[in-house]
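The complex is shown incomplete by one protein chain, all other protein chains being positioned as in the whole.
Naming follows writing order (A, B and C), and every chain is counted from residue 1.
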Amino acid sequence: MTTRQVELFCVPMRGPGDMSGLQRLIDAGALDPRDIVAILGKTEGNGGVNDFTREYASKSFALTLAPHLGCTPQAVESRIALVMSGGTEGVLSPHANIFVRRNVATDGRKGGSQRLAIGVARTRELLPEELGRAAQIHETAAAVRRAMNDAQIADAADVHFVQVKCPLLTAERVEAALARGRPPVTDDSYASMAYSRAASALGVAVALGEVDATVPDSAVLSDWSLFSRVASTSAGVELNSSAVVVMGNAQAAAGDLVIGHAVMRDAIDLRAVLDAFASVGVGHSSVGADMGARVVNVFAKAEASPDGLIRGTRHTMLDDSDITPTRHARAAVGGLIAGALGSASVYVSGGAEHQGPPGGGPIAVVARCVDALAHPF
Amino acid sequence: MTTRQVELFCVPMRGPGDMSGLQRLIDAGALDPRDIVAILGKTEGNGGVNDFTREYASKSFALTLAPHLGCTPQAVESRIALVMSGGTEGVLSPHANIFVRRNVATDGRKGGSQRLAIGVARTRELLPEELGRAAQIHETAAAVRRAMNDAQIADAADVHFVQVKCPLLTAERVEAALARGRPPVTDDSYASMAYSRAASALGVAVALGEVDATVPDSAVLSDWSLFSRVASTSAGVELNSSAVVVMGNAQAAAGDLVIGHAVMRDAIDLRAVLDAFASVGVGHSSVGADMGARVVNVFAKAEASPDGLIRGTRHTMLDDSDITPTRHARAAVGGLIAGALGSASVYVSGGAEHQGPPGGGPIAVVARCVDALAHPF
Amino acid sequence: MTTRQVELFCVPMRGPGDMSGLQRLIDAGALDPRDIVAILGKTEGNGGVNDFTREYASKSFALTLAPHLGCTPQAVESRIALVMSGGTEGVLSPHANIFVRRNVATDGRKGGSQRLAIGVARTRELLPEELGRAAQIHETAAAVRRAMNDAQIADAADVHFVQVKCPLLTAERVEAALARGRPPVTDDSYASMAYSRAASALGVAVALGEVDATVPDSAVLSDWSLFSRVASTSAGVELNSSAVVVMGNAQAAAGDLVIGHAVMRDAIDLRAVLDAFASVGVGHSSVGADMGARVVNVFAKAEASPDGLIRGTRHTMLDDSDITPTRHARAAVGGLIAGALGSASVYVSGGAEHQGPPGGGPIAVVARCVDALAHPF
Partner (left out) sequence: MTTRQVELFCVPMRGPGDMSGLQRLIDAGALDPRDIVAILGKTEGNGGVNDFTREYASKSFALTLAPHLGCTPQAVESRIALVMSGGTEGVLSPHANIFVRRNVATDGRKGGSQRLAIGVARTRELLPEELGRAAQIHETAAAVRRAMNDAQIADAADVHFVQVKCPLLTAERVEAALARGRPPVTDDSYASMAYSRAASALGVAVALGEVDATVPDSAVLSDWSLFSRVASTSAGVELNSSAVVVMGNAQAAAGDLVIGHAVMRDAIDLRAVLDAFASVGVGHSSVGADMGARVVNVFAKAEASPDGLIRGTRHTMLDDSDITPTRHARAAVGGLIAGALGSASVYVSGGAEHQGPPGGGPIAVVARCVDALAHPF
């Protein structure tokens, strides 16, 4: 009898084209490239419109894996969810999270505890004028449901993190849409990233029943009471459809990893960070110490609160014309989470519109089970 | 019989020219402008060479206080230490810390406990070619000793934070020095900020006996084993001499405030942040909760570790040509400290060369005494 | 019999608070502070939302002039049009253009030639929700007509440059408007600068008969066929009403200065730059040579073409998340004009929405008359 088991490898990157971490894992036989289902990378660009480190890293991963998968690099990009989130401001360290899913033989007596499961799906290509609107919401929701199915997770309550990589509008794409008589939701590229992230997050929320499916276009970037507690969406110039990665715990899954999450209510919510650790059994007494033996990685979203305030004091992230708000937010939240974890190699992505409450965002932790440590599965 | 008592007022600023917080305190009679000894402000510029928010805020404070002190704005700037630290990246909130020192009548039975004391001094004008070299170190050290004297602190162990505001080199100042045949230590303005901060910090260390007075020029920005555990230095284009503010606890001082400190060994050292709180009696259980009733403010330094690593993982702060390392570091450390304190109105200054170990920095906390809360002095 | 005569003094600034240029003119008796009608400054900030160099320079000018005008600094700001345009990217040199208007005795035989005239006016305070909409257009148009009257210019064809300094939306102002149930046109501060500049420019166009007064809200930042050929508008955080400065030639004016203009059709339109010089009698053969004896200064607007193209080739200004498009555009157009003039002390302002054709902008030149040089008035 076989069961599916998910492994997570977190490798440092010396640059967006540095594939040595992945290569070493392959060379050492630590993973079989054909088992890779998703790679979530933090690359060291500005995370904005002209951040080509995402595209460069994606292409590099595809190029490296193609010979192992016996297909073209283009085919790799459609088989594996390559989600690069740009921006390693402050202490954040460029790295890649490689998710491997493989079948393992079990003795049929796999106990009652759930383990980390992962599933992926992809939307069709989205037109420029669909971004930030209902079409993107519903295409994303459908993809989330397909990814849950792929992960063998039936209950939305078992989903702890949904990463979506979605397109953005460049000046070129805006012009193309206008030429077809289909004005996009904005003609500002940087602003389009927020729209795309927002609609994607609402799509996750719809799929998980957090928000009603009838959510109107006008709610996007406007009705902040609507949000998903587990969505993490990031926009990139390098793709025209959205890739969806669902992570959760499943009865059907084996392995020694589990995932849990909490929701930061604002950018300085250390309590929520500690709650996220607690959700996978890592106690407060470990805070700031080296949790390396237990925690594999943390996945979180960060944003500048849209009302310009954090617990009543003014922040300047929205009014800074030198540094974009997403860069500010990643730096600050990255500093907080890295401090709590005791490691700077964490996945913090910027722009949390409709991902957690305004100014806050989801935080998920993938850890090894205590019992797994004591009694490896 | 009278004793000196220090009060600290922390007021938000809506911009570098917003004096409404100070004005309200004056109008309400909460403080007497003549008792102000120092104002440490966080202003919302880039914290770099061309950050004019520091100069603008300094001039605004001087202009506001001049009529109350019966002197010119220029005279205010020499009577009161106006130390503006630019840069409120991430969650950091622009604000001013107004230190007031006044004589209060005591019944002569002031008990054994030390309370917050503050003293100020100023170096002579420093020539461009003196920055980053022995002259600056020794002028700073002498000023620190005068400021300790002014604070009535005799023992270096009672000093918990020494803020120095020092000059930097602009292209104009470099040219002037070259024209006199006196090449400055660097001709790069942004780099000169680091040299000036470094020499100032070594000056503090010399004054407090942390570093031998024979420290050579070559140690500046080079021998990272030499540092002060309490120095906080920041450079600004708006002054040609250095202003020194010494904070510590003194037997001679009254009031209900105390100060303590710890040293962050790196930018993610949450344990040190907690130790700093503990040094003034604020326990770990309060972390992330609202400490407003106890903690008045936190003063800390942040920097990108010069070896490019944080606990073995690479950071990208030194190689980013879009955002200066000091901006990155303030954002990250500001996020961490704000998270631990539960407030974003904290004083985090960038560039911690020879201020704490490389990559780390001092963190001081000013808090109300527990007994003071129960039995106000 | 007396006639009005306009003088233009162009003084360098070593920083936004450097008033030494103005002070020297006052000390030398070169101008009477009471005759100053407008100061157009280029300050060295980012020209964006958080550019406090504009506010700092404005306040410094007001503070310097107040004792000479026998009024408060606040009163100076309402008596004199203080228009600071932030951003001296590339070669642009920070400086102030001080316009002085005085009565001079004439012999009654002032000939037929027109000379430089200037007039100023101000709108009422504009509410956040009025920016970028009809209210701002019409208030601006009315102010332009008042300023023309003040300049004694009756014919719109004699107007060669209209500078408007208009408000922008900060996160705070947006929140205030939302709290009153009046959603502003955008909640993005940087985007609000474009809206405010656009509506101001359309206001100028309406006043001058270039655009029909019935222009709808929806044309703002959308119908690029509507524009003024002489409007130059810039937004700043430091004011809540708009200041309008009209420059043109008037029969009633004396002096030896004249103004002319041309319209750049795109950001690399060197021909239009040469045409602007030619409009005041400065020939092509002088290009790139020192025109200091003839040309007093050049006033121009620059912008990134909204379609992302310049003569068919793609530019990257709109897709750069590190540098705002206005900074890019000022740098490029500033380089071109400075090259043609042979001096970097030119007034180039960014963001030319509805100011000239899309991607282009007006360029005006103030020069000494040839006959004036030969036979001083």
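The rule is short, and it goes like this: contacts are C-beta pairs under 8 Å (C-beta built on N, C-alpha and C of every residue); 3 or more make two chains touch, one makes a residue touch a chain.
Source: prediction; values computed, not measured.
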Revision key, fill the gap. Cross-chain touch to the chain not pictured, restricted to C:V296, C:M317 or C:A352, is C:M317
**Study point:** Selected from C:I153, C:V206 or C:A340 as touching the chain missing from the view
**Key:** C:A340
Exercise for review: Determine which one of B:C10, B:A142 or B:A191 touches the chain that has been left out.
Suggested key: B:A191
Revision key, fill the gap. The listed residue (B:G15, B:G48, B:P184 or B:G255) that touches the chain absent from the view is B:G48
Revision key, fill the gap. Interface residues of subunit A toward the undisplayed chain are 14-17, 44-45, 50, 52-53, 55-56, 59, 63, 172, 237, 322
Check your understanding: In the whole complex, what residues of subunit C lie against the chain that is missing from view?
Key -> 12, 14, 44, 46, 88-95, 267-271, 273-274, 287-290, 310-311, 313-317, 320, 322-323, 327-329, 331-336, 338-340, 342-345
Study note, to complete from the structure: Residues on subunit B facing the left-out chain by the touch rule are 46-51, 170-172, 175, 187-191, 306-308, 314, 316, 318-322, 324
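One rule holds for everything that comes next: only the chains that are shown with their structure count from here on.
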Review point. Counting in whole Å, what is the centre-to-centre distance of subunit B and subunit C, each centre being its mean C-alpha position?
Key: 41
**Study point:** Computed distance of Cα centres, subunit C from subunit A, in Å
**Key:** 47
Revision key, fill the gap. Expected list for subunit B, residues touching two or more other chains, is 14, 44, 322
